[in-house]
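Of the protein chains in this complex, one is absent; all others appear in place.
The letters A, B and C name the chains in turn, as written, and every chain counts its residues from 1.
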């Protein structure tokens, strides 16, 4: 296991310490908890956004704590959703009286832990609402299963719902816009290599030197198929076909694009992917309003990437353009 | 070779296309050249900054083209410095009449190619000055050799000299502040894995599963020693000792810190390093003014990281705080 | 049968011991259709439980069970933390402040546990979850007057339930993302549930002999 760490048991704690040491102007940590909140939390009268999940997806979620996005990020053990008391602590720390929106990725564990935290908070008189992000088209959606997974599209929810809250939206407003983002966001990813959970010390799965996995989840969950490594353009064609067909996105639509590196894939390759994405969108008569390329929702040091499209309307454009100032996402 | 690319011959061209497609609000490409310039270049009356080098260090340098940093980034083949005509084209495209500063990393090839471009530009009546960044303390400095290499500290030169130019500094002012940054910046890095130049298809060197290389260069140049993988804290102690002793940085100093991931090393590990860096600085009575954690000067998909310290004075603090708005570096 | 608080703690410690013993086995099952952490999660939680309840011998049975539940909730995380946590908390509520438990309490507390898991996880039988082991056991326990033989039959029903999970597609939890590929694998959560029931039975049997 080639990692720059000390004791694998302490990675989350030490990471959060290092993050707070780096960005005291943005964030602080709640003592005794793996919870990162805005340096100036709680903000009186503003709806607060709390997100989180297992660690290993950095900069998600604590990296997006700051003006115009989240008020708290809760960090579970690597790839394990945080417990309700951690989330509860986050809710209490950021509630400014206007209520708290929980942004949850669609994993059974995350939903149950965040729900319990919400119940605890409501029992103390805090208004709580929640949304569940499920953007990954690699998994079929169905009412009778756990549905689709939540992946990089979550960051668009943080951005847009965060901007709505910053602009003075009520809890109902912020929840409504978050749900609208979820409805209009689709993603799909692929992996070239597995990653290693520090406490495990070895990869959970293996891929041969010439293999890749399409539709891989951000915790190493299996995808839709394992194939020979494809050329970037063919790969992007495949992912884009699945994504475009899903909502579907149509000619005349305007979108925001996110190319998200999973950890070990360099920007060079992400840009090569984006080149093809923009070609395909153009060919389909879809206009790109803004593009985001980089690491937003990673899988530790997995090599691979995901593509996310968000279908825009005027409200979205305005909120997407709004200022954001966080350790990992800034917009002037 | 596990990469998301098409033909290895075209990676630089396709990367730049993908970058321009992503960030038209920031940058455009000069047709027929591997040159990225500010969308609104040239800016009349402003000193322009041109940097560049071999590709494979993304987001360096084109990612820092934008308000408050560079005016042009020139992208050579992977790990090969660009030719003078490319740099010359960049200089011509961004000169706004106030002259152009070339920010060169200290590699023989880069220096000669940029120098020749400077001569070509001067022959056309453009005022050109240049600085050479040499922050890597892993290599001994000497007048009688090529001296130290230029690595991640280059980004501090972009930031501070870029802010000076944006604030209306003359070519002499901007060059002077760039040289002052160089004098006060020291870095050192390490690698856990090699990287693969796409055209070569295989790593230039190998490291055993339990080995790391300390003082590694950003093109895979050998470092000061190859050792058994160390714990993060021990590793940081070693790098920091070399860095602190070099200038030296002393009790009472104020610094900016950059933890720079080389490509495959996740933010989690970078934050774990920063935790120790901040401890060491505190112990030495050195105050941290600002910290930057992320990927700034990479080695394609190399796993590893470097630490950079910049010793600050009031002018530096003001310029470091100044607004910047580029694809890969933003500050409100 | 009558189990006082001290004895209840011993039974829970035996469960903790058996979970610990099966840590790698459960993780291995989870690595086939999940994310390879079920054994790690559960043993972390029960280690905390053992510590937490070690000083509770003077407390009532309901409080002990509720403490187990709360400890699991606040240490395990993932899916199994809230599920087993809720189960133990509901079981504790069901027995109230009793100082000792008899055979007749077992169906009551396990039924409450099952309801808690269903409420929390919104799963039903046949979705390849804990419920596929627990619900058949509870059904057996409710079918006749309670005794040690019925308890044995309930454990056997749980075991059959685990076996049954091999032949079905996961519809809930992380394994559901595999679709058809979850076929042929035994569910980790159903397995840990069977282990806990079986430990309880063995503890009671030991005490009865």
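Basically, contacts are C-beta pairs under 8 Å (C-beta built on N, C-alpha and C of every residue); 3 or more make two chains touch, one makes a residue touch a chain.
Bear in mind the structure is a predicted one, so any value in this text is a computation, not a measurement.
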item	value
Touch partners, limited to displayed chains, of the chain removed from view	B
Contacting the left-out chain in the complete assembly, out of B:77, B:91 or B:104	B:77
Residue among B:220, B:263 or B:294 that touches the chain left out of view	B:220
On chain B, residues whose C-beta touches the chain left out of the figure	54, 76-77, 79-85, 107-109, 112-113, 115-116, 139-140, 144-146, 149, 197, 199-200, 204, 217, 219-222
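Going forward, only the chains that are shown with their structure count from here on.
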item	value
Greatest separation from chain B - chain, by CA centre	C
For chain A paired with chain B, centre-to-centre distance based on mean C-alpha positions, whole Å	29
Distance between the centres, which are taken as Cα means, of chain C and chain B, whole angstrom	56
